[in-house]
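A single protein chain has been omitted; all remaining protein chains appear in their positions.
When the chains are written out, they are named A and B in that same order, and each has its own residue count from 1.
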Amino acid sequence: MKILTRSLIAASALAMVSAVPALAKTFVYCSEASPEGFDPAPYTAGGTFDASAHPIFNRLVQFKKGTTEVVPGLAESWEVSADGLEYTFKLRQGVKWHSNEKFTPSRDFNADDVIFSFDRQGNTGNPWNQYIAGITYEYYNSMEMPSLIKEVVKVDDHTVKFVLTRPEAPFLANIAMPFASIVSKEYADTLEAAGTKEDFNNLPIGTGPFKFVAYQKDAVIRYAKNADYWGEAPKIDDLIFAITPDAAVRLQKLKAGECHLMPYPAPADLEAIRADSTLKLDEQPGLNVAYLAYNTTVAPFDNPKVRKALNMAINKDAIIDAVFQGAGQAAKNPIPPTMWSYNDAVQDDAYDPEAAKAALEAEGVKDLSMKVWAMPVQRPYMPNARRTAELMQEDFAKIGVKVEIVSYEWGEYLKKSTEVGRDGAVILGWTGDNGDPDNFMGVLLSCAATGEGGANRAQWCNEDFSALLSKAKQTTDVAERTKLYEEAQMIFKDQAPWATIAHSTQFVPMSAKVSGFTMSPLGDFTFESVDIAE
Amino acid sequence: MIRFILGKLLYLVPTFIGITIIAFGFVRVLPGDPVLLMAGERGVSAERHAELAAQFGFDKPIWQQYLDFMGRLLQGDLGNSLVTKKPVLTEFLALFPATVELGLVAIIIATVIGVPVGVIAAIKRGSWFDQFSMTAALVGFSMPIFWWGLLLIILFSGILQWTPVSGRISLLYFFPQVTGFMLIDSLISGQKGAFTSALSHLILPSIVLATIPLAVIARQTRSAMLEVMGEDYVRTARAKGLPPSRVVGVHALRNAMIPVITTIGLQIGVLMAGAILTETIFSWPGIGKWMIDSISRRDYPVVQSGLLLIAGLVMMVNLIVDLTYGLINPRIRHK
Partner (left out) sequence: MSEQVVKLSDAAIRRRMLADFWFYFSQNRGAVAGLVVFILLVLIAVFAAVLAPHDPTAQYRDALLVPPVWQEGGRAEFLLGTDAVGRDMLSRLIYGAQYSLFIGIVVVSIALVGGIVVGLLAGFFGGWVDSVIMRVMDVILAFPSLLLALVLVAILGPGLTNAMIAIAIVYQPHFARLTRAAVMGEKAREYVTAARVAGAGNLRLMFRTILPNCLAPLIVQATLSFSSAVLDSAALGFLGMGAQPPASEWGTMLAEAREFILRAWWVVTFPGLAILISVLAINLMGDGLRDALDPKLKRS
């Protein structure tokens, strides 16, 4: 800690120039959560990536700003072999690493750094695999990298080849994700020699647009512009994250001019934000879905017609008004409309209590009572599950179905909801990791994801649907994949394992002086292109 | 005297062991599983789950986990947070000064206002001041402070815009942390306006946190004063014709202070509980908020070691209060 503070003084000499107006531009972001750490690989929270992977680091390939399209990052170009098993990346030259008190890089970014970045996550024999006791690489694992990557080969200092065990279309999108950030091997070696490995996570060194300056736990993170950045240099000189977990407080600070931009406003405040001329509000449909998953292995919910009847009884517009405060749109497909391959031809089960009642009677279902599970926490795709469940309870009562609302502690909820014999339908949702349709349908609805511990909470295993998905996963041609996914969505709607509820809209309120901010469909907050008017 | 202190310390040993058992045991029977929370909506396969559980040591029998925990504790190792992977003690020490600063300022406010109010109320018993201040004290004592904090935010930060909304100091000021106390560090830094900024950030949270202790101290001082003033030696002093100020100042006040000091010392538990709510409302980066967050994330090592550190702290302060009490009042020592 001592040493940290000392390096702060040095850095602050630079940072404090910001007290002189017009010389330095300081941008303050009222972030929502504290970063778990600054090494992007071991963590999973979006807030951590906003503070580490995006400002400090780069990936081989990256998402183009404001899209989920994969574009060159630290790799200038790449080639894929005909069998889809070999990816060869040409690395960018002359990319400089950051420096700090303890470390001055002696060389530019090269192939060794790439190999180190992946090897330390996948190879338990690598001394940096456990550089902090108890560390795990959840994203690397859940994106199936251990079974997918056969080896990473250094062709020369500026060429790296990834050899895969099977053709995998989403691979490029996967390595554009934060966990695949490229870290410095030389920095790791320096720290190892100094015996302070944990600084790898506390005092990060990257190639990104901003250099890390200081972090005060649960309060503030400071960054300074990286003047040597290989891409377009940031327009602001200092970037500050003011950690403010409470949405109402964030808005207060934004209004008071204590910060320039904030994430996740409370839906209730949107109206006031729009009315305030000193603020502006960006909005964009989020890459997410909220759903009600029936247990398709339990009668009478094993009957698609019963499920469809229940779907017809749900008044989605009422939910979007009362729960999302209008900040959402009714969902008909398991993937959001901003994602490629979204099938707009799919017809939603229209709200019609009379027809729903008749359909239930036709299936001989009488005096049905069921449980609806409401999650205890707020998520980006679902502002208030309890309120949603209450609305559904009323809707279902109208067709003679009695609903009991149940809830558990969040961890317990996640676990119990995957039990095969679960009693009741579960409210849950999903936020996309990398913009690939497989990241929704494959993860949430494939046969492989059924069973206890899997994410397929409808326990819905449809052979045709799953076959389409695996075919799509092995095809690199996007047009062909699109067709396969569109067909899969038809099957999904016809079989109705879920009642699709809504796709929430993401809002970003900011000061009217801010320009150049682009919302990311993945929900990232990045600031290398923002500017503030004086 | 040394025997008295040693006896007290010895007496604390079984209590402390009890605390470790509770801290450890409670946390282990918490439902919910940190591995699952980390996996989130995605879920986690049975094999991977077993792998992770083994890595965290959750697969061993409970008693062995407890012994491991105690063993590490004796070496001063409180474990690593499951979420940030950093040592719990490091995290605790990074946040602790914020809570102490808030608590100290609150207790100073409570004492500086509470004691004089109590004394005056006792001297002027039955006066309008007595009635008004004791009514106010009772209102303060009955205050749901989480609501009180919200009201103050609405009024002072929202409508009047006199005080900043949250945080410890304006982001304009950036200086090294020497003591961890923002008020002191801002002075050391010598930056103009830094101290005022730190003070203005501290004012609402400390008022909220001081509310209940202030009420308790004022009430306690008043009743202690009343009791003492009824005692023989005060009556004697008064009968001897000593000026009232001397009677009150020397004889009554000094003796009344004993229970009052105890009361002030015992407020630390109240302060910790209050800190949980106050820090939550004002986004104050301290121990209380850290504990709440860790409980909801099922960060076992943080919750158990945090409980331990907090309980140990309360125990230490109680011990100090006990000892001071013994020093002031020799009769207790020999009991």
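Basically, contacts are C-beta pairs under 8 Å (C-beta built on N, C-alpha and C of every residue); 3 or more make two chains touch, one makes a residue touch a chain.
Just so it is clear, the structure is predicted and the values come from calculations on it, not from any experiment.
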> Looking at A:Ala322, A:Ala358, A:Ala448 or A:Ala467, which residue reaches the missing chain?
Replying inline: A:Ala322
>> Among A:Asp199, A:Glu409 or A:Glu528, exactly one should touch the missing chain; which is it?
In response: A:Glu409
>> So one chain is hidden, and I want to know which residue out of B:Phe4, B:Phe56 or B:Phe141 touches that hidden chain in the complete assembly.
In response: B:Phe141
>> Give me the chain B residues in contact with the hidden chain, please.
In response: 14-15, 18-19, 22, 26-27, 29-31, 135, 138-139, 141-144, 146-148, 150-151, 153-154, 158, 223, 227, 230, 269-270, 272-273, 276-277, 280, 291-292, 295-296, 303, 307, 310-311, 314-315, 318
>> By the contact criterion defined above, which parts of chain A meet the unshown chain? Give residue numbers in ascending order.
In response: 247-248, 251-252, 266-269, 271-272, 318, 321-322, 376, 386-387, 390-391, 394, 407-409, 412
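Going forward, only the chains that are shown with their structure count from here on.
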>> Report the inter-centroid distance (CA atoms only) between chain A and chain B in whole Å.
In response: 38
> Where on chain A does chain B make contact in their complex?
Replying inline: 1, 5-6, 8-9, 12, 15-16, 18-19, 26, 28, 36-37, 42, 44, 132-136, 138, 141-142, 198, 201, 214, 216-220, 222, 240, 242-246, 249, 252-253, 256, 258, 408-412, 414-415, 418, 428-431, 443, 449, 452-455
> Okay, in this complex, where on chain B does chain A touch?
Replying inline: 31-34, 36-46, 48-49, 52, 55-56, 80, 82-86, 90-91, 93-95, 98, 153, 157-158, 161, 164-168, 170-172, 174-178, 281-283, 285, 289-290, 296, 298
